[in-house]
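Omission of a single protein chain aside, the complex is shown with its protein chains in their original locations.
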Amino acid sequence: METSKADKVFEHLTRALGLLVLATALGGFVTLCILSWPSIKAFGLSFLWSRDWDPVANKFGALPFVVGTLATSFLALLMATPFSLGTGLFLTEYAPKKLKEVMGFMVELLAAIPSVIYGLWGIFFLVPLVRRLEMALNVPPYGVGAFTASLILAIMILPYATSVIREVISMVPRDLKEGAYALGATRWEVMRFVVLPYARSGIFAGIVLALGRALGETMAVTMVIGNRNEILKGLFAPTNTMASVIANEFTEATSRVYLASLVEIGLILFVITLLVNIAARVITERLKVNQEGFS
Amino acid sequence: MNKNLPRRLGKDRAATLVVFLLAIIPMVPLFLILLQLVMKGATSLNLQFLTSLPRPPGETGGGVLNAIAGSVILVTLASVMAVPTGILAGIYLAEYRDKILPHAIRVAADLLQGTPSIVIGILAYAWVVRPMHHFSALAGSGALAIIMLPVIVRTTEEVLVLVPKDLREAALALGVPRWRMILKVVLPTGMVGVTTGVLLSMARVAGETAPLLFTAFGNPFLSWKPTEPIDAMPLVIFNYATSPYPHWWRQAWSASLLLIAMVVLLNIAARLMARKIGGR
Partner (left out) sequence: MEEILKTRGLKAYYGEQEILRGIDMTIPRNRVTAIMGPSGCGKTTLIRCFNRMHEATPGARIEGKIWLEGKDLMSMNPIQVRRMVGMVFQKPNPFPTMSIYENVLAGYRLNGIKLKRQEEQRIVEEALKKAGLWDEVKDSLRRRGTFLSGGQQQRLCIARALAVNPRLLLMDEPTSALDPKATRRVEELIGHLKETVTVVVVTHNVAQAGRVADYTAFLYWGELIEFGPTSRLFTTPQDPRTEEYLTGKFG
């Protein structure tokens, strides 16, 4: 009798802690809504479209940051995708076994480097480099700005996309590839007509997942984007992202509405990354169904 | 077909070259970062740097003892909060077959895992800093714990469902109550995998900066109290790197070298653990 009571207690304990995880997520969403309420009430939907960010006049709009985040993230994705794909193919189909291990470890290392160290390297290496490029191109040589931020984001998200791509490519059935080789196809033709089409949706999921990472990335971006609260004026212009404006101004937010506006930006960021992650999940779920269909 | 063969082979060779280049180019920044970390970081990395507190800007010397101690305290506190909670919640997902709740918890864990760390910082601010009316190590480690939690929950579940049914039955047939079976047979069997997940999540939060900005906040003095603001390696790197003092920049590089050593060490430990699973 006593033992089955202990069993019940243990079951309730684990369930309660499971509920804690659920409560953290739900409570987090509710907390963000409550804290941003003054801003939601004051600005309504215009918060999303307004480009004013004026702490003195207590007028706030998120558009510059939404644009900044989306622009840098998509640019980073554009830059990272071919390299992730190439690395994914190389690590599964091209590299000899020893090299595979070494490079696999290096890609993991790339993912393990803390964001703030990317930022440090960005400030002291990438920014001067971009400044030279800007001088050559005859644009104002800030060094910092959207382009630098995208560049560093591209390096940071590459390992995430690569690890997913690598996994889906390694799941392509061997007999499919061997069938194509047996017909006299070259390695590239096998990649082009068998491997990549088969792994297509998985590769897409990996890219979407990497996008989710880029959207929420804070420190490295904050350190090289220039932190200017105005809407993006050009590829090299300094601007701000949603994450970086929160990082920069949260401890300085003096008025209630100011703080609430920053939290509302956090809420928008939360919702956007949520949607992106759901999209990635839907793609991978569908992938699973497809593969069951194959076998 | 044969007429095309030279062209096809040429294309194949070109593609191989392109794939090789695409794979090798991302290694360049990695190489550069590591090289510069070692070259710029090693110069100021000495005993004084490890064992003394920061000096005011303008004065040379000084170290990051406060940040080293702070990072250790923050990660330890976060682990104390997240590891038992995460493992037990993972046990719930793996062992108890309720209808809807496990699904909801899994979705919540994935959602938390995808949430940007700066947003987690806002939550810790709302839940700990606001009620206490000041920044604290507790708030910082709370934020880190929220980041660790979903990783540990999901790894624990994944590892435990792989523990063979035979072992569970063997224990139950000896008259072992379920909870003891889980804690003494299932969990130890999956312990290597769970430990790997814990170490990886510790490595990740050791390098986190964003969630500490307005929770732990930073503190130029040595602090052991969980209710006081506290410094951390990533915070020091951020503050020094964005400061106007060349002396601090050098220290930021040294602190980064130290931080990356900590993170890589935790990663290697996790990899060795993972290899042990493979060997079994």
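As written, the chains take the letters A and B, and residue 1 is the first residue of each chain.
In this text, a residue touches a chain if its C-beta (ideal position, glycine included) is under 8 Å from a C-beta of that chain, and two chains touch if they have at least 3 such contacts.
The shown structure was predicted, so the numbers you read here are calculated from the model rather than taken from an experiment.
A.B. asks: Identify the residue among B:Val28, B:Ala42 or B:Met191 that touches the chain left out of the display.
C.D. replies: B:Met191
A.B. asks: Using the touch definition up top, pick the residue from B:Ile73, B:Leu111, B:Ile147 or B:Met181 that touches the left-out chain.
C.D. replies: Missing-chain contact among the listed residues: B:Met181.
A.B. asks: Who touches the missing chain here, B:Ile25, B:Val107, B:Leu172 or B:Val264?
C.D. replies: B:Leu172
A.B. asks: With the missing chain put back, which residues of chain B would touch it? List them for me.
C.D. replies: 97, 164, 166-167, 169-177, 180-181, 184-185, 188-189, 191, 280
Please note the rule applied: only the chains that are shown with their structure count from here on.
A.B. asks: Taking each chain's centre as the mean position of its Cα atoms, how many Å separate chain A from chain B?
C.D. replies: 17
A.B. asks: Along chain B, where are the residues that touch chain A in the complex?
C.D. replies: Where chain B meets chain A, its residues are 1, 8-9, 11-12, 15-16, 18-23, 25-27, 29-30, 32-33, 36-37, 40, 85, 88-89, 91-93, 95-96, 98, 101-102, 104-105, 108-112, 114-123, 125-127, 146, 149-150, 153, 177-179, 182, 203, 206-210, 213-214, 217, 234, 237-238, 241-242, 249, 252-253, 256, 259-260, 263-264, 267.
A.B. asks: Taking the complex as given, what residues does chain A use to touch chain B?
C.D. replies: Of all residues in chain A, those touching chain B are 3-4, 6-7, 9-11, 13-15, 17-22, 24-26, 28, 31-32, 35, 82-83, 85-87, 89-91, 94-95, 103, 106-110, 112-121, 123-125, 155, 158, 184, 186-189, 191-192, 212, 215-219, 223, 243, 246-247, 250-251, 263, 266, 269-270, 273-274, 276-277, 281.
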